[in-house]
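Complex shown without one protein chain; remaining protein chains in place.
All chains are identified by letter, namely A, B and C, in their written order; residue positions are counted from 1 within each chain.
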Amino acid sequence: MANTKRFSGILTPNITPVDARGNIDEDKLRGYVDWLIDHGVDGLYPNGSTGEFVRFTPEERRRIVTIVVDQTRGRIPVLAGAAEANANETIAACNAYGDMGVQAVAIVAPFYYRLGSEAVYQYFREIANAVRVDVTLYNIPLFASPIPVEVVVRLANDCPRVVGIKDSSGDVPNMMRMIAAIRPMRDDFTFLTGWDASLAVMLIAGADGGTNATSGVVPELTRALHRSVVAGQIEEAMRLQYQLIPIFDAMISLGEFPEGFRAGTRARGWDLGPGRMPISDDQREKIRAMQSHIDGLVAAVTPSLNQN
Amino acid sequence: MANTKRFSGILTPNITPVDARGNIDEDKLRGYVDWLIDHGVDGLYPNGSTGEFVRFTPEERRRIVTIVVDQTRGRIPVLAGAAEANANETIAACNAYGDMGVQAVAIVAPFYYRLGSEAVYQYFREIANAVRVDVTLYNIPLFASPIPVEVVVRLANDCPRVVGIKDSSGDVPNMMRMIAAIRPMRDDFTFLTGWDASLAVMLIAGADGGTNATSGVVPELTRALHRSVVAGQIEEAMRLQYQLIPIFDAMISLGEFPEGFRAGTRARGWDLGPGRMPISDDQREKIRAMQSHIDGLVAAVTPSLNQN
Amino acid sequence: MANTKRFSGILTPNITPVDARGNIDEDKLRGYVDWLIDHGVDGLYPNGSTGEFVRFTPEERRRIVTIVVDQTRGRIPVLAGAAEANANETIAACNAYGDMGVQAVAIVAPFYYRLGSEAVYQYFREIANAVRVDVTLYNIPLFASPIPVEVVVRLANDCPRVVGIKDSSGDVPNMMRMIAAIRPMRDDFTFLTGWDASLAVMLIAGADGGTNATSGVVPELTRALHRSVVAGQIEEAMRLQYQLIPIFDAMISLGEFPEGFRAGTRARGWDLGPGRMPISDDQREKIRAMQSHIDGLVAAVTPSLNQN
Partner (left out) sequence: MANTKRFSGILTPNITPVDARGNIDEDKLRGYVDWLIDHGVDGLYPNGSTGEFVRFTPEERRRIVTIVVDQTRGRIPVLAGAAEANANETIAACNAYGDMGVQAVAIVAPFYYRLGSEAVYQYFREIANAVRVDVTLYNIPLFASPIPVEVVVRLANDCPRVVGIKDSSGDVPNMMRMIAAIRPMRDDFTFLTGWDASLAVMLIAGADGGTNATSGVVPELTRALHRSVVAGQIEEAMRLQYQLIPIFDAMISLGEFPEGFRAGTRARGWDLGPGRMPISDDQREKIRAMQSHIDGLVAAVTPSLNQN
């Protein structure tokens, strides 16, 4: 049985709704949070990559977490992305979010520069030893300095405040290497996967849950998939994973990330605005042309799921 | 139920035994083939990457297949690596192996040059349309031109002689994409994984089997793992996969590939010689120093398995 | 003869001095600016990668430019790094810096996410069409989304405000492809290289100058190298480049970038503080152990140069 302190299930790295002028759309954000909770997500993850955290200012990032925590009202846990320009700024954000009542923060490894493992370790240790909130490491080697398995193990061993890893590499064997090394000494340590295309096999391999962008579009499907694995219904979990992949593929390849996921939410009736990257008329037209394809993919999986 | 025409289970990409002067050691090869069959492997795969096919001459490669087929005497299927310098030479090797009685050949995509997908498609199609033996595609993007999912699908559609794919990328979602696209139209198409660290999840995701270097060292473990998945005992399969990973990691990281796997076979009593790449005294000493670690890892998993 | 509107020579991407608590050290920054100007650099480039721009807050970045512009007092041009969280924030920073009197701003392509070329084009066009200051593109594919040659050409063609490219890829043929395509239509367009190890050959190939971290350590050497190329003394330029490479190699490989360059400035008497990334005691000790090696490399080239 899973340790009750661990995160479990599917946390949604929610898109940040913006209005026509590109400002945070608070009403939409509150409404979307309610919709996600109503559709069964197990947690929220504001200021993740899907939330375009790097494209918002430090003040905006705090406002996003404030709104999400306030609207959630403790119904489900909130894992707040807290990476800022440097360790000191990140520590301040962590503590601010902790004071707001988030269950934990998630901190991506330093990006832009590609740091070696010793520097990555040092960065997280400095933060973990200074904050008064639990910290989840966020490994996304495609975008940020990689957090090698041995660094995760060292941090789990050295820093009680480090309580989990969110891994978006999609590397199943690495997930298993981390679980094998850490779980015997830290029963409270959470393993989450951020790579939707591997969600089922990651859960089968021992991960506690996922922080998956698709859960912001088809939360019923990702929830059912997670519950199937928990219930030991592996064939059903794989059947749902086979449904999830084409939806994920269509959204991840549509325009620049996370434009495709914005198209996905439109298929559910949520127009969350245009995103923070300028896009050309051609690109906008191309996305519009693909909307009905996305609509169809989403519709194909949601009715049956809604009947459950 | 699996189509009976498909490969199923674990095929061993066998190391090529050499004597002190670096020549093929026929006696060792025959003995090792018998040992593998006695220990339950489901097939043999001479002239794979583990067999160092590129370090042997065309004549030697044919002799290796001749010996393996002869010694196997039909007890288990043989999948023979048949890549040669160009399409014509490869076609000749394919037909020679077909005449010897192999069940199929495996052909790696062109290497050295990195070809685009159209050229890769064209290469395989030319071969598949000319040979009188079944062909398995071999995708190993780390070493050779990648065979993208859509090329595999096109070849499965266009070429009846293409009967399977051996994928060593370890990419579970890509395996699922191929299965989703091909299985509905080709029930006879075999999906094999060559990445041992992902073996269990690949099988759970729908692959028919694996061609795994570790099966040349701990065939009982890889067999038990495969049988567990087939029997729906997923927890047991994952438990065995958790045992397999450290063994695989130790062997894959020891010296240059496949030196670590030669050390692995020594742990089972098979000294298959020094390999075809010159190694320094330092490297030799380092491998020797790790032998007892490898021995221990292998011993830890084999006794219990032997009791099954 | 070079268009007089173009940047020319060596601009220093200056390290940002910090005090023991990690705050911007204004006195050191002012003193270091004077020292650089006294030692012959042709321009200053605050908020570059060497200046660790991503590790400072938006407010700090503005303060850095304010100080540098104020201290420079028009003696040499200032090219201010102006990348912020998104296009709107970047536009605001550009205009603020323009109002301060910088000659131009430099804007790195979006980082964290890896954008495709169309999005990169769109991002720069949106900014360039909105600002009232000249813009230099900053291509550093190791850290940020690449700006392909064709995007640079399109922007040079479409946006009068885009007046140059700073390329840190070190790719000489790509520099020549850009020069060949753009110079005929835009005589005012500046080509700068940011890869010190290729400085001489980039200048010989037609670049106007460089923004080189080594110029913050051995400004006499980079200046002499540039002047040699301008004077057609190619053998001398290459002799100086052969001196520059080992200095660059020693600094670029010491600790995490730009720690080695901080060690370099210490060799010139400037202790600019510890940088903004936490480093371990081991790393600190290792850097200290290398200091005399750096000192020696720097001393070997500066006396003779000082005599010129």
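One rule holds for everything that comes next: contacts are C-beta pairs under 8 Å (C-beta built on N, C-alpha and C of every residue); 3 or more make two chains touch, one makes a residue touch a chain.
Keep in mind that this is a model prediction, so the values were computed, not measured.
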- Task: List the displayed chains that the omitted chain touches in the full complex.
- Result: B, C
- Among B:D99, B:D187, B:E256 or B:E285, residue touching the chain not depicted: B:E256
- Touch rule applied to chain C and the missing chain gives residues 170, 172-173, 176-177, 180, 197-198, 200-201, 204-206, 232, 234, 238, 241-242, 245-246, 249
- Query: Which chain B residues touch the hidden chain?
  - Reply: 22, 49, 54-58, 85-89, 110-116, 118-119, 121-123, 125-126, 142-144, 256-257, 276-280, 282-283
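As a working rule, only the chains that are shown with their structure count from here on.
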- Draw the chains as dots and join the ones that touch; what shape do you get: line, ring, star, complete or other? line
- Message: For the two copies chain B and chain A, is the contact made of the same residues on each side, with over half of the numbers shared, or of different residues?
- Response: same
- Task: Find the geometric centre of each of chain A and chain B from their Cα atoms only, then give the gap between the two centres in Å, rounded to an integer.
- Result: 37
- Note on the structure: For chain A, residue numbers touching 2 or more other chains are none
